[in-house]
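Notes follow once the structure below has been shown.
Note that one protein chain is taken out, while the other chains of the complex remain in position.
Moving on to chain A:
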Amino acid sequence: MQTLQQQWFGNIQADILSGIVVALALIPEAIAFSILAGVDPMVGLYASFTMATVIAIVGGRPAMISAATGAMALVIVDLVADHGLHYLLAATILTGLIQILLGVLGIAKLMRFIPNSVMIGFVNSLAILVFLAQLPHFIGGNGITYVFLIITIGIVYFIPKFFKLIPAPLIAVIILTTAAILLHLDVKTVGDLGAVPTSLPTFLLPNIPLTWETFAIILPYSLALAVVGLLESLLTAQILDDMTDTKSNKNMEARGQGIANIINGFLGGMAGCAMIGQSMINVKSGGRGRLSTLVAGVFLMFLIVALRDIVIAIPMPVLAGIMVMVAVSAFDWGSLKYATTAPKSDVFVMLTTIIIVLYTDNLAIGVVTGIIISALFFVSKISKVNITSTNGTYIIEGPLFFASTKAFIEQLELATEQHVTIDLTSSHLWDESSVGAIVKVVSRLEEKGQTVQIIGMNPASQALYQKLVGLS
């Protein structure tokens, strides 16, 4: 791990430049994710400023960018619609507390239990949901709406192939917003969805009744936000570790996400987490240190102040077009091939995760279900023991534990040879069930007058066996 000084000042020039690029790229997305969540654009912009700035200091993965994200926006849609902004802010603060707790408990270790089939299901369902959420913004719209949508998609797709200095989504916003204003075009804008407050973020206590009822309302959302936020953040951290060939402190990152979300909630921002796309933009642009994340946050604030009057004039189909492209790049297109080449159980887990997310509209439920199903598949896979017999010697291949002993007992009980040898060279005794199963088989066979010899038990199994049968 690098020293703190290296993490901050090891790459000053490139960090400043990449931070500026990220801030420019963040603006359209933060606005679009706010609209996705059903809150004022400033809520997402403030959240992005706060998350980036705080995470720069307390995060565990230098150069990772955290802000308002699509994943978090999707979780809070119903909360905002049913109870309003202040419940969202309270839920954001509670999310932070849960994340700090999970970080202290060492959540990073648990992340290793999440199989890639669930991760692929997660990113794909996220992409699908973001895409579906854009449809109402252009379907049934007028001709100009569709023209703007298509021009935006074209700009975002083609411009980066020739010109990389300014993020393409921002170019689309600038050109098309200007066009809409100058030509007085009849197209829905961000302003049509609600008023934009032009104050700077200030400390505020969420205006909610401090009752158990309130707690019961926000807790499910906070749990889902904590899970989804950490999942995406730790996946992003892993990707950045790989890209930069450096290590990161995942539990520190989890705690940092928590701290950032608490401050975020008190400053009027929506819950956020790390962003895979923006973090990759940062690294590709040369960002390596904490300074890049800090510059992204601070420069974003500068842009918010400078551009706040323009935000309301941004045409909605432009944001929808940007989000369509975000969805396209968030979708893991490699999973189409994966669906045909990966083991069937993995494909089943991926599809189940996606279907459950789409059905429940809840990323957290899909992920948790996916993890449970894949864990069951894993147990059933490793509980298969292969038993072959020649002349009274039974070779056991595969681990013996509570889920695999049944087949072992059933087959060995039927042994008819006068002298039975059980060869455990390719097996391992894991628990009380396995030792019990051996004792059971031996006594059954001996009752029938057969003799039994056990060979090839490895030292660990032998120690367990002797301990559990009471020998020492």
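Basically, contacts are C-beta pairs under 8 Å (C-beta built on N, C-alpha and C of every residue); 3 or more make two chains touch, one makes a residue touch a chain; residues count from 1.
Note that contacts and distances are computed from a predicted model.
UniProt lists the omitted chain of the complex under the protein name "Universal stress protein" (options: "Lactose/L-arabinose transport system permease protein", "Chemotaxis protein CheA", "Universal stress protein" or "Sarcosine oxidase subunit gamma"). Within the whole complex, the absent chain has one touching residue among A:44, A:115, A:258 or A:289, and that is A:115. Although one chain is not drawn, the whole complex shows that of A:239, A:328, A:351 or A:454 it is A:239 that touches it.
On the side of chain A, the interface with the absent chain consists of residues 112, 115-116, 119-120, 123, 161, 235, 238-239, 241-245, 276, 280, 283-284, 332-335, 338, using the contact rule stated above.
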